[in-house]
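In this view, the complex is presented without one of its protein chains, the others remaining in place.
Naming follows writing order (A, B and C), and every chain is counted from residue 1.
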Amino acid sequence: MKKMGFAFLLAIGFGLVIAGSGIAADKPVKIGFAYIMSGPFATYGQFAKQGAELAIDEINQAGGINGRKVEALFEDDAGKPDVGIRVIRKLVYENGVDIVMGIDSSGVASAVAPVMKELKTPLIITHAAVPDVTGTSCNRYTFRISLNINQNIAMASTIAADMKAKTWTTAGPDYSFGHQSWEYFQKYLSKKKPDAVFLPAADVAFSPSATTDFSAYVTKIMNSKADGVLVSLWGGNLIDFVRQAADMGFFDGKREILMTLGAATEVLYALQEKMPEGIWVGTRYWFQANDTPINKAFVDAYFKRFKVYPSYNAHGAYGAVKTYAAAAAKAKTVDKEKIVDALEGLSIELPVGKITIRPEDHQAVTDGVWGKTAVDAQMPIRILKPIRAFAGKDITPPVEETGCKLK
Amino acid sequence: MRFRARGDVVPVLLILLALIAAPFFLSIYGLIVLTEILTMSLFALSFNLLFGYTGLLSFGQAGFFGAGAYFAVLTLIHGPGSLWAALAAAVIGSAVLAAVIGWLCVRLDEIYFAILTLGFGMMLFTIAHNWRSVTGGSDGLGNFTLPGLNLFGHDISLFHPVSFYFLVLLIAALGALLLWRVVGSPFGLLLRGTRENSLRVSFVGANVRAVRLFAFILAGALAGLAGALFAFFNRIASPEMLHWSFSGKAVLMTILGGSGVFLGPAAGAAIFFVLEHVITAYTTNWMIFLGAILVVLVLAFPGGVLGSLLDRLTRGRKGPPA
Amino acid sequence: MTEPILLEVREVSRSFGKFQALRQVSLKIRTGRLCALIGPNGAGKTTFYNVVSGRYRPTGGRVFFEGQDITHAPAHRRVEMGLLRSFQITNIFPALTVLENVLVPLVVQHGKSFACLGSIARRRDMAEEAEQILSRVGLTGQSHRVVSTLAYGDKRLIEIAIVLARRPRLVLLDEPTAGMNPEETDRMIRLIRELSERSETTFFITEHDMKVVFSVAERIFVLNQGSLLADGTPEEIRANPEVKRAYLGGSLDAAGR
Partner (left out) sequence: MEGLLANVLNGLSWGMLLFLISMGLTTIFGVMGVLNFAHGSLFMLGAYLSMQFVRWVGSFWIGLLLGPPIVAGLSILLERFLLRPLYGRDVSFQLLLTFGVMLFLDDGVRLIWGAAYHVVDPPPLLSGVIPFFSQSYPVYRLFLVVLGPLVGIALWAFFAFTRWGKILRAAAMDRQMAEIVGVRVPAMFTAVFGFGAWLAALGGALAAPHQSVGPAMGERIIIESFIVVVIGGMGSFPGAFVGALILGMLNSFGTTLLPDVQMALPYILLAVILLTRPRGLFGAEA
C-alpha cells in the first residue's frame, strides 16, 4: 500500500538534486554559449567552441573584462528549439551568465529570441541567419553580429547579376533557411536584372535535411532549363551534394553556380580536392579575405592552437566575445541593461573587418565575402581567388525594410 | 497492472503537497525543470494509457502532442487570445485528429500498430514542417503572446516561472486525475482486458476496435493538452514536437519509470530530466551516458525504475504474491 | 421436437487456400438440448466453431441464430445476441484477478463498456453478480488471486464463468476437458450437465473424449474431413457404421461400454 510513498521520496530526492546544484559563485564574468554540439552539424559547434576559447584566453591573458576573469559555459542546443530554450534558461537562471552567445539553427534562434525579453539577458547570435530575429520579431536583448540571409543573398544577387545565366533555380534545404534564401534571391535579383527568370516552386530542388542521396535533386536540376543555380545547402548536406553532383557532371561549366555557404572551412576540410574549382562561394568570414593585423593575428593564433584554419563559425564566436568585451569596456560594467545600451551602435574592429551594430534593429552591418574556389598548392583546402568583398553598408537592407520597430 | 484506489490516496496527496510547496524551496531554474517534467509527465501518462493499459505501443503520440501545440498557438494568434480557449482548441483539435487516425490504426496490433502510428505521426510532422503559410514551417510558430490569467480580479502574468508552474501543475494534476479515474473505471478494466487478451474481449461482446479507438482518442486529447502546455512553456510550437524521436521520448520515459505503475511514466520523466541535467553538467557527450544508463536500466530494472522499486518494496513486506 | 431452432447452419464451407476445411455443413441446434460435435483430429471442428462464432468468415453458406442471418455479423454482435464460445486453449486474462476476469464480461453486459469515470471498485452490484457466477462454477473465495497463479482446471472454470457472465443463449464449448486430469474432467462434466439442466443456456460442445460426449450429449453431430457424416442420438451414432469406419472402430466401442 505504500508504493506511492516511495515515489514521493524519489520526488523529494530529485528536488534536492535540482535545488542543490543551483548555487553559483559570482566572481568571474560568465559567458554562456549555445551551439550544436551533437548530431550531423556538430562540427559547427566544435569550431565555434574553439573560437570562443581562443578569444576568452586572449582576454584573460590581457587582464579579463573590466579586471574580472572571464569564464565560458558551453551548452549543446542540439539544433532543437525546445532544447535551445532549456539550455538558455539554464545558463541564465542557474549558471547566472551575464550574456548568451551562439545559436546555429534558425529554428532555435526564432524560438530563443523572444524568450530573451523574459530573461532580460542579452543574446548575441553568431550564426543563425533567419532575418526575423533582427526584423519583425526583434527585441531589446537580441543582437546579431553575423550576416543574415538578407545580407548574404544581397551579395549573391549582385554576383548573379553579372553572370550570363538567365534562368535560375535552387538547391536548398527544405526548411525555412532554404526557402527564404530562394525568396530573397528572387526579390533582389529581379531588381538588379529585371529579365532574370526563376523556375516555379515545383521545379526547384529542396531536399529534407536527412537526405544523403542527392542524385534525384541533381538530375532534376540538370534536366531543367535553368542555367544558374543558387545552392543554399550547408554542412553534411553540402558535402554530399557536391560529391555526388560532381560525379554526375553537374560542374561541367554549362551552368553558373552560387553556393551561399560554400566557403565554410568545415565543408572545405571534408571535401578537400573534391571541391570543384571556379565556383562562386559565399561565407560570413574568410580567413584570407583581408590583411589587417588583427585578422593575421587571429588566423595565426587559431592555426597554431587547433591546427586548422578558422571557419566563419569559429570567427563568429571569437568576434562575439570580443564585441562583448568592447561593450563592457564602453559601459564600464557587465550589468545586463547597460551592456544592451552599450552594444547598440557599437563599432568594433574584428578579424572580418569593422562591424557596427545598428541600434534600430540590432543587426551588425558587417562586410561580406564571396570568392571563386581555386587551388593553392600550399593549402590543404580550396581557397578563394579572386575574392570579392562587399561593404557592409551596401548589402544590409535599410532598417525600414526589416520590419523591426525597436526605435 | 496494479492499482488500488484507497491505499494510494495518502502518498499521492503527499506528492501533490510537495509539488505545491516546491516553489518555496526550489531555485527558479529548478522550478523550470520541474515544469518541464510535469508537462512531459502528462504526455508520458497519456502515452501509457495506450501502452501500459491497452497494450498498444504508439510511436506517433508526438503527432498529437505537437498538433495540440499548433492548435493552441493558432488559436492565440488568429482566434480569441484566451488561455482557456487555446487549451480547449488543443484538446478538441487533437481529439478529432486522433479519432480519424485512430480509426485507421486500431485495426492493427503490436509492432505493426507501432509502425503505422509512426507513419501517421510523421505525416503530421510533414504538414507542420511544410505548410509554411499556416505553421511557419521549420521555424515554428513563436510570435504569440502568452495571455494572462484573471483570478478573482487579479491579473496574473504567466511569464513568471512560478505562476506558470502552478498553471502546469494544476492542469497536469487534473489530467492525471482524469487518467486515474479512467484506468480504474469499467472502461479501464476493458482496456486491461484488451491488453491481456483482445480475442477474449471481443468474444465477450465488446467491440475491441471501438474500445481501442476510445482509448486512442483520450490519449490523443491529453497529449494535445500536454503539447499546448509545452508550447506555452517554450513560447513556440515547432515541428520537432511532432517528430517520431519525440514520441520516442515518451516511450523512453514510460519504460524508464515503469509502464505497470500508474505514476511510472511521471517518475520516468523526472529521472530522464534529472539525469540529463546532472550529466550535461560534466560533459556534452550526454547521449553516450544516456544510452549506457538505458541499457543498464533495461537489464536491471525490468519493470522500470519505479515499478521495480515498488516491487521490491512490496515483496519485502508481504512476501511473494500468493 | 417442439423447441424452437436456436442455431441453423446452412451449407457452410470454409477453405484455406486449396485446403477445404469445411464442405457444405448443415445442421440445426434446438433450444435447451445439449449437443456435441465430434470427429477425428483435423475433421474441422474448431474451424466450424470459428465460423459460427464469427472468428472466420465462411467461404460459402449461411449461419442463422434465432432466425437472424448472422453470416457476416462481427463476433461481438453475435455475443450480444447471446452466442458465446470458449476456446480449446484456455483463453482468459492471466494478469487480472479472478474477480476482474468475470467483471470484464459483466462490464459489457451492463452496457458500461465506455463508462470511463466511475470507479469499478465501487460497483457493488457487479462484484456481487460476479461472485455469484463464480460460485456457480465452484470457484469461491479466490476472487482476489491473480489468475495466472491458479491451477489449470480452475483456469478452465474461469473461462466458463466468463462465458456465463454474458447470460448466453447458446454456448459453444471447444474441448472443455482438454488437458484435464480425470478428477477435473468429472467436475467439468457435472458442471456442464448441471448448467444445461438448470439454466436457459443451450450448450454445444466438441470433445475428443468419447466418454464425456456419450454421457452428456442428447444429440451428436459427427464431422469427418470437413463434411457432416452423421447426426443423431448417442444410440444412433453408436450404431452408425460409417461413423465407426471414420473412427477405425476403437474408441466408440470403448465409449459404449
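Here is the rule we use: a contact is a pair of C-beta atoms (placed from the backbone, for glycine too) under 8 Å apart; a residue touches a chain by one contact, two chains touch by 3 or more.
As the structure is a computational prediction, the values presented were derived from the model and not from experiment.
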Displayed chains contacted by the hidden chain, counting the whole assembly: A, B
Of B:134, B:174 or B:288, the residue in touch with the unshown chain: B:288
Of A:51, A:236 or A:353, the residue in touch with the unshown chain: A:236
Which of A:63, A:249, A:345 or A:380 contacts the chain that the document leaves out: A:249
Selected residue (touches chain absent from view) among B:22, B:251, B:271 or B:309: B:251
For chain B, residues in touch with the removed chain: 51, 57, 104, 107-108, 110-112, 115-116, 118-120, 122-123, 126-127, 129-130, 244, 248, 251-252, 255, 259, 285-288, 290-295, 298-299, 302
Absent chain, residues of chain A that touch it: 37-40, 42-43, 45-46, 174, 201-202, 204-208, 210, 212-213, 215-217, 219-220, 222-223, 235-236, 239-240, 243-244, 247-249, 252, 266-267, 269-272, 274
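Here is the rule we use: only the chains that are shown with their structure count from here on.
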Centre-of-Cα separation between chain C and chain B, whole angstrom: 42
Between chain B and chain A, distance of the C-alpha-averaged centres to the nearest whole Å: 35
Residue list for chain B, restricted to those that touch at least two other chains: none
Set of chain C residues in contact with two or more other chains: none
Contact set on chain C toward chain B in their complex: 53, 55, 74-76, 79-80, 84-85, 87, 91-96, 100, 103-105, 107-110, 112-121, 123, 126, 145-146, 149, 162-163, 165-166
Chain A-facing residues of chain B, complex: 2, 4, 7-8, 10-12, 14-15, 18-19, 22, 25-30, 32-34, 36, 129-130, 132, 136-140, 142-143, 159, 230, 234-236, 238, 240-241, 261, 263, 266-267, 270-271, 274, 277-278, 280-281, 284-287, 306, 309-310, 313-314, 317
Touching residues on chain A, where the partner in the complex is chain B: 1-8, 10-12, 14-15, 17-19, 21-22, 37-38, 74-76, 80-82, 85-86, 89-90, 93-94, 106-107, 110-111, 114-115, 118, 130, 132, 136-137, 174-177, 179
